[in-house]
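Only a single protein chain was left out; the remaining protein chains are all shown in position.
And then subunit A:
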Amino acid sequence: MNRGAADDAIRARFLRPTYAVDADAVDAWPASGAADTPGEDARCRVFLAVGNDGRLKAAFAAFGPPVVIACADWICERVTAQTVEITHTVTLADVEKALALTPTQRYAGLLAIDALSNAVINLGQ
C-alpha cells in the first residue's frame, strides 16, 4: 500500500468506524480493556463479548488522533466473529502491515493491541 492509499484507509476508518461502541450500551459488554499513551495524549478501550456460538464480538472507544481510532477499528474487525484464540495471535506487525503505519504512528497500533490484551484478560476473569 502506498502512502496515499494508507492515509486514505486510515482516514476512512476514522471518519466511518464500523466498530465504535454504542455509548449508551457500554454496560452490556461483559469485558473491556484499556490502554493509554500519555506521550501522544491518546487512549483506547476495547470491549469484548463471546456469543453463544463461541465467536467474539468487539467494539471500541478511543480518544486520540485519527490513526488511533483507525487502529482500534481495525483490531475490532480482526477479532470479530473469530474465536478467543485469535486474540493471542494478533501482533503489532499485523496492524502495521494492514494500515501501513509509519514509525510515528506505530504507537497507535500498540495502543490497540494492548487494549485488546487487557480486554481478553478481563474476559477470562
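As a working rule, a contact is a pair of C-beta atoms (placed from the backbone, for glycine too) under 8 Å apart; a residue touches a chain by one contact, two chains touch by 3 or more; residues count from 1.
Basically, contacts and distances are computed from a predicted model.
Only one of "Carbon monoxide dehydrogenase", "Acetyl-CoA C-acetyltransferase", "Cysteine desulfurase IscS" or "histidine kinase" fits the UniProt record of the hidden chain, and that name is "Cysteine desulfurase IscS".
Across A:48, A:62 or A:76, the single residue that touches the chain missing here is A:62.
Remark: the omitted chain is touched by one listed residue; of A:6, A:44 or A:76 this is A:44. Mapped onto subunit A, contacts with the missing chain fall at residues 11, 14-15, 17, 20-21, 23, 26, 34, 38-45, 47, 60-66, 68-69.
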